[in-house]
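Omission of a single protein chain aside, the complex is shown with its protein chains in their original locations.
As written, the chain order gives the labels A and B, with residue 1 at the start of each chain.
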Amino acid sequence: MEKLLQGGNILLGVCYYPEHWDKKLWTDDLLRMKKNGIAAIRIAEFAWSIFEKTEGVWSFDFFDDFLNYTIDNDMSVIFCTPTATPPAWLTHKYPEVLNADINGNLINHGERRHYNYNSPVYLDYTQRIVEKIGEHYGKHPAIIGWQIDNEINCDAPEFYSESDSKAFRIFLRKKYMTLDTLNDAWGTVFWNQCYTSWEEVFVPRKTNKNAHNPHMMLDYIRFISECACAYVKLQSNILRKYIKEGVFITTNGIFANLDNHRMMNESLDFITYDSYPAFAYCLTENQHDLNNLKDREWSRNLTEIRSISPRFGIMEQQSGSPGWTIKFEAPQPKPGQMTLWTIQSIAHGAEFVSYFRWRTSVMGTEIYWHGILDYSNRDNRRIAELGEIFTKTKALEEVAGSVYEAAFAVIKDYDNVWDTRYDAWHRRLENASEIGIFHASQISHTPMDYIYIDDLTSVNNLQKYTVLFYPHPAIMTKERTELLEDYVKTGGLLIFGCRSGYKDKSGKCPMEKLPGFLRNLTQVDVTDFTFIHPSEETVVANWEEAEITVPIFNDIIEPLGEAKSLAFYKNNYYAGKAALVCHQYGQGKVFYFGGTFSYDVMRAFLEKLGIENPNKDLINAPECCEIVSRKKGEKKYIFVLNYSKNAVSINLKKEMRCLFSRKKVSGVFELIGYGTIVFCLD
Amino acid sequence: MEKLLQGGNILLGVCYYPEHWDKKLWTDDLLRMKKNGIAAIRIAEFAWSIFEKTEGVWSFDFFDDFLNYTIDNDMSVIFCTPTATPPAWLTHKYPEVLNADINGNLINHGERRHYNYNSPVYLDYTQRIVEKIGEHYGKHPAIIGWQIDNEINCDAPEFYSESDSKAFRIFLRKKYMTLDTLNDAWGTVFWNQCYTSWEEVFVPRKTNKNAHNPHMMLDYIRFISECACAYVKLQSNILRKYIKEGVFITTNGIFANLDNHRMMNESLDFITYDSYPAFAYCLTENQHDLNNLKDREWSRNLTEIRSISPRFGIMEQQSGSPGWTIKFEAPQPKPGQMTLWTIQSIAHGAEFVSYFRWRTSVMGTEIYWHGILDYSNRDNRRIAELGEIFTKTKALEEVAGSVYEAAFAVIKDYDNVWDTRYDAWHRRLENASEIGIFHASQISHTPMDYIYIDDLTSVNNLQKYTVLFYPHPAIMTKERTELLEDYVKTGGLLIFGCRSGYKDKSGKCPMEKLPGFLRNLTQVDVTDFTFIHPSEETVVANWEEAEITVPIFNDIIEPLGEAKSLAFYKNNYYAGKAALVCHQYGQGKVFYFGGTFSYDVMRAFLEKLGIENPNKDLINAPECCEIVSRKKGEKKYIFVLNYSKNAVSINLKKEMRCLFSRKKVSGVFELIGYGTIVFCLD
Partner (left out) sequence: MEKLLQGGNILLGVCYYPEHWDKKLWTDDLLRMKKNGIAAIRIAEFAWSIFEKTEGVWSFDFFDDFLNYTIDNDMSVIFCTPTATPPAWLTHKYPEVLNADINGNLINHGERRHYNYNSPVYLDYTQRIVEKIGEHYGKHPAIIGWQIDNEINCDAPEFYSESDSKAFRIFLRKKYMTLDTLNDAWGTVFWNQCYTSWEEVFVPRKTNKNAHNPHMMLDYIRFISECACAYVKLQSNILRKYIKEGVFITTNGIFANLDNHRMMNESLDFITYDSYPAFAYCLTENQHDLNNLKDREWSRNLTEIRSISPRFGIMEQQSGSPGWTIKFEAPQPKPGQMTLWTIQSIAHGAEFVSYFRWRTSVMGTEIYWHGILDYSNRDNRRIAELGEIFTKTKALEEVAGSVYEAAFAVIKDYDNVWDTRYDAWHRRLENASEIGIFHASQISHTPMDYIYIDDLTSVNNLQKYTVLFYPHPAIMTKERTELLEDYVKTGGLLIFGCRSGYKDKSGKCPMEKLPGFLRNLTQVDVTDFTFIHPSEETVVANWEEAEITVPIFNDIIEPLGEAKSLAFYKNNYYAGKAALVCHQYGQGKVFYFGGTFSYDVMRAFLEKLGIENPNKDLINAPECCEIVSRKKGEKKYIFVLNYSKNAVSINLKKEMRCLFSRKKVSGVFELIGYGTIVFCLD
């Protein structure tokens, strides 16, 4: 039985649906998988009816039988709970288990994820089936791990059923105890929204413009996240009763309105991601944005995943075009792209890569979601590429257990992430800076991490990084400020963008001089602020010899105490005022920047802070290549990934060992289009 | 009493609403119609309340009276059943007769076509009123024909009422007998959609993304078509009990989700079309597409109509701007356009052209749907143009009974047409090829037919054409393959585009090497396939000396057996692979082309196949003109239609008789802007 994510190997897997295929194909499928390097398969995530065809009529024969095949063919299995798609008989008998839209229209049977997390009936049925399956398969020798449900919060991360309103009331009573406290926290005196009975409180419902109370919305998303986490925990707790030691529990993907870190810590052994970079090439996608990194954008998603667990798995890795019958028209991955995207996952920390899916479905909404094999089942160029990938991942096994080397990190926290969902002012800034920072990081070869902080984060967690950006934390608390102060005091460099610290935990705006709780740390006084209309002159500032833009929004700032202004606005009505202030605080420094972090602003910061391209003495590669370095003891691994279809020239400045050729190399050489290469500096 | 579509005349008609006007206007209206060539009027299609003002209170006085006027004024009448607009009292008393949207919201009284085809109540009321009207007017001497309902499936070709779900279950039980068969046909094992009781089956209902099971959707459209056909047949059967021999039954327009050929064969004597080319000029329409044929596009619709019956009528021919109060702002037809569009209809086979409408409505949603006369009732330029048209149609009477001469045909079948409704991958290809083929046909003066095939089609039906295109028949069956094999074997040329033959009758994808059932016939092996993103380099292929594009989607193909590659990709990752393969099969040839049929691809095919511009030795006309030739015994008629506002130069290479001037003509002459002319080669 294979072990995953133990730091000793890099394994390949595949998603398989034995219930979709004639049993006669099973043996051949398993043999061909093995032959091409597949070590594990994921099964059963949409198979409720196979276990319980009609209510209470249980059968385990089908998967018992199939698991025997896997044993016979020495194939490890990741088994799923099938709760993402409740059967027709269940939702028809109990429509209350269904999710609804904001108008209260039910989301009916016939697709995926149409249930809600709060229906007592559905929680019962969930418990029952997870118990049954856990009990029956928990100790099965073929099973190395479990996936709970499928893509939690995918398809619909918002819930509007009656059960959700009931559960929301319980959540709020627990949080606020009294309605007075809730009314105060939500500022319901505004627009006379004051509640006088818990029965008057609902999840959001249709209003004139759906401009709901933003403080309610923040709690509503916290509630959704809590429900989702509890739902996963419910299943995890049951499974843990039955599974053997060493068998893992995971779930796949990261989706909106969900604290993935909490879910992971509470219920999972590690997270697995579903990586579909070909979405970047859908025919309806605009490919002409200047800053469009296309499939390389998925490295940002993998950076998110790394923040949850530095080593992780890919449960669904793209192996062919995506496609539902109603949308997602896209080209097939070009020869080499399947490999490129696999190595992209591994470079960021994946030690298990499972392809979606073995063979393209011959029925249903996903007949165009192409797997490794086509409908015909014939050998094709993608299965050939799988074979090559297998060779490469074998050569990469020593990388397993290494650690990604980031030159800086960006701080995130769920309250601020969720606040942007319904706050267009906050969202515009965050989105712009998220794109700008990541693009600058990629193009300048300056690797970055995300670090999510919460009430348990200690200064040690932050001290892993010498430089931290916290772009626009609108919501700030005293406790968080103290954490950040500790970080700077002990030598850290911390950079804030505009609009930091103007909201409290409930999303209200304290009557404080801005940047609120951050005033002491930053020693900045925000005296005025404004959006910049796209039709206005670009706002620029002088930062020593350089001229930088200060885009989208401007805080007009003044240094307090011993803080110093580093850059000054050159135009708009606040020309001459400070745009960037630096405060030496203890052994570190904190910077407050009056704008958003666009690509060029960020390039200026990386250069001024002296952290740009940390591997520049080892390797040169053009901008179309991502360079990743990983550390393992004394060894340093360098990945070069060419996202362009054209060959590029790489310059290795020190002699290194190529993991693929097993030879020492140095100097200039060519990397083919979509090519990847990995070196070790022993 | 006039006879329509007997091949002996070309008659003009008009849509008239006696119930909209003061009775004092009737005589003058009928006299002016007569004077301007109108031979027949259509009446009563929205007049339910005139017959049955409140439930069970019947009155036939109004139309009895009006029909006496038509007798007195020697005007023939086409009488309608008024079921398109059930009265307020009916839908208010029985809301179940209403259609609904996908969320179950009822489609209320106040517009048109708000009923569903499956409400037992509405079927009763339909039966009752058609019996009443049939009994009363069936043998009326003024009535030469009947129109059933109005524009079947217009406005809303989808039905979501409770009655529809009930009827859908009956439809499915009849088709599949058991739920197991249905589950298998729909592949419900995918996403655990398996049904365990018929009560769990519904017409589509709201889901998260409305990405319904595509096999269900295909059956759902078949069901809608069957319901619509049955509804027309119900009415037709009743009317046939009452009408005299020689009186015809028809209905008007062609709309979505409806097998018009079946409806015609089951219930009608011929089809009539509603031709509104001015839609091409609505102010909201983009007029800058390079390939935009504007009003000339309506010749494509008329080609569809010809496929249903080679000779047909126009029930509603544009005579003024279209316009609802809420939309459809458009210029008035320019002087000459009303004539142009009339001759366009006749060129394609219309032997009856009835204008919509006599006088513009002075009330209701259609006050801007301009008729021949304006509100004022004064003589205007459009009635003057009607007089000229009358003279021209008289001159054209000898054309009646002639047959359209197509150089090739495009095969269609309803399963594939309907499959494109919910399959975006299939739809993109079909739409592109439909436009490309038709545009090439028009601009190169190479006339074409559509031929719809079904289980009853014999090889003789196909043998009328030496060249057939079947662009992208995703759905293919063994029976259909045999039919096509017979056609090629006996000398036909048959051309397929990419993505042929990968689906079965249920829309699932058989585990076969592509192109599936077409493999034997085409002797092609599709080894790989991909969409091309608009931002990618245009894919081109060498076809002998020519370079052609292979747009949108590419099948990468290899010839089998004795088949030969004719064209080869020049770029993308499959450069050098075949893009076009030809297989000599019996006395014919079959071509498999790896892309879609864009305008320029199609021009290449027409030229290579030697079928371009078959009348080039008779006549030359610029691209802005449509040339139509029709055959009647030894006589050949040539229509030239100038869609441009500018005069053009025509070169008649043989002496011919001009039907309008009644003179022999030849050589070069000028055709005015919007001008039309018809010649006969005796």
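One rule holds for everything that comes next: a residue touches a chain if its C-beta (ideal position, glycine included) is under 8 Å from a C-beta of that chain, and two chains touch if they have at least 3 such contacts.
It should be emphasised that the depicted structure is a prediction, and the values quoted were computed from it without experimental measurement.
Q: For the chain left out of this view, which of A:58, A:190 or A:669 touches it?
A: A:190
Q: Can you work out which residue in B:116, B:196, B:252 or B:321 touches the chain that's missing from view?
A: Touches the omitted chain: B:321.
Q: Among the options B:31, B:283, B:546 or B:647, which residue touches the chain absent from this view?
A: Answering carefully, the residue with contact to the hidden chain is B:283.
Q: In the complete assembly, which of A:527, A:549, A:565 or A:613 touches the absent chain?
A: A:527
Q: With respect to the chain omitted from the figure, which of B:19, B:266 or B:398 is a touching residue?
A: B:19
Q: What is the set of chain B residues that contact the non-displayed chain in the whole complex?
A: Missing-chain contacts on chain B: residues 19-20, 46-49, 53-54, 82, 85-89, 92, 99, 101, 103, 105-114, 155-156, 281, 283, 287-288, 321, 323-332, 334-335, 360-368, 374-378, 380-381.
Q: What chain A residues would touch the chain not displayed?
A: Against the missing chain, chain A presents residues 103-104, 186-187, 189-197, 199-200, 202, 204-216, 422-425, 428, 502, 508-514, 527-536, 573.
Please note the rule applied: only the chains that are shown with their structure count from here on.
Q: In whole angstrom, what separates the CA-based centres of chain A and chain B?
A: Centres of chain A and chain B (C-alpha means) sit 49 Å apart.
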